[in-house]
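A protein chain is absent from this complex, but the other protein chains hold their places.
Residue numbering begins at 1 within each chain, and the chains themselves are lettered A and B in the order written.
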Amino acid sequence: MRESTIMKIHYGTALAAVALVAVHILMRLTMGFAESLEYENVLANYKFVPYAIMLELILVLLAVHGFNGLRVILLELKQGRIYEKAVSYGCLAAMIGLIAYGSRTIIMTNMGLV
Amino acid sequence: MTHDEHKEGIGGMANPTRYGIERVAYWLMRLSGLGLLAYFVAHIYETSNILRGQVGWNEFLELTQTTEGHIFLALVIAMCVFHTVNGVRVMLGHGGVGVGKPARPDYPYDPASQNYRHKIGIYSAILLAAIATMYGLAVMFGE
Partner (left out) sequence: MAQVSSIAEEQASTLKTITLRIARYNPEHDDSSKFMEFNVSYEKWTTVLEAILDVKKHHDHSVAVRYSCRQATCGSCGMMINGKPKLACFTKISELNSNVITVEPMNNFPIIRDLAVKFERLFDTHQKIKPYLIRDDTELESDAKEFLQSPKELEQYIQFANCIKCGLCNSACPTMATDSSFVGPQALAQAYRYVADSRDKGKDSRLKIIDESHGIWRCHFAGSCSQVCPKGVDPAMGIQFLRGYLLGFRS
């Protein structure tokens, strides 16, 4: 993939994440902060399908943006063909791993498998 | 510093003291980005405790809902707001927005790209981060 395409994705995920994370944080403030973190309320959030979809989107957007940011920083710190390949594939693997782990929580909770 | 390439190294890259507020913003952007990524990974792990049922969730909540936990979360709010506001500024700059117009340079050659618009953007990011942090602390400790 061309670097310009990667960076367009980087900017796009950032802008989309800002909007969705704002909604996510506002949801914590609709009731008291501590109350919003109570088990029943969190479970209700996960079981509400539109909210679960939003959480999944935030997970994907931030994982892509965050691990690409990490890739950029690591590529600038050290150079070399093997190192650069390891960084790129390592960050991609970490991104997929985190999305898979987070999706497991969202899907299982949403489906009532808790 | 290695003498073969004589690169300034991480110390030089991370030193925010020599080249004005723009270099400070660059440094804060990196730090906040890394901090937010670390928090994001920890948050995904933290929320996965819901799969352990009510007891597991409450056990984990007890660990995080402490004074130290609240202060850490306030720091996350600061990083998040700074990274967002400064990120929008940088993105606009990357597109060539607000970086001035090319012109014949005159002594003392003040760079047009380092203009007040971007400086205001950086100071706004710091100020908004501070305000959001104080609000966050008020919400978390006010209960």
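Everything below uses one rule, namely that a contact is a pair of C-beta atoms (placed from the backbone, for glycine too) under 8 Å apart; a residue touches a chain by one contact, two chains touch by 3 or more.
The model shown is predicted, which means the values in this text are computed figures rather than measured ones.
**Q** Looking at the full complex, which residue from B:36, B:90 or B:140 touches the chain that isn't shown here?
**A** Of the candidates B:36, B:90 or B:140, B:90 is in touch with the missing chain.
**Q** Of A:7, A:29, A:44 or A:86, which residue touches the hidden chain?
**A** A:7
**Q** Could you please point out the chain B residues that touch the chain left off the display?
**A** 3-10, 12-13, 18-20, 22-23, 25-26, 29, 90, 93-97, 99-100, 102-107, 109, 111-114, 118
**Q** Against the chain that's been left off, what residues of chain A make contact? List them.
**A** On the chain A side, contact with the omitted chain comes from 2-4, 6-8, 11, 72, 75-79, 84.
Criterion: only the chains that are shown with their structure count from here on.
**Q** From the mean C-alpha coordinate of chain A to that of chain B, what's the distance rounded to whole Å?
**A** For chain A versus chain B, the centre distance works out to 17 Å.
**Q** Would you mind writing out the residues of chain B in touch with chain A in their complex?
**A** It comes out as residues 10, 13, 30, 33-34, 36-37, 40-41, 44-45, 47-48, 50-51, 53-54, 57-58, 61, 65, 80, 84, 87, 91, 94, 139-140, 143.
**Q** Which stretch or stretches of chain A touch chain B in the complex?
**A** The contact residues of chain A facing chain B are 11, 14-15, 18, 21, 29, 32-34, 37, 39, 42-43, 46, 59, 62-63, 66-67, 69-70, 73, 76-77, 98, 101-102, 104-105, 108-109, 113-114.
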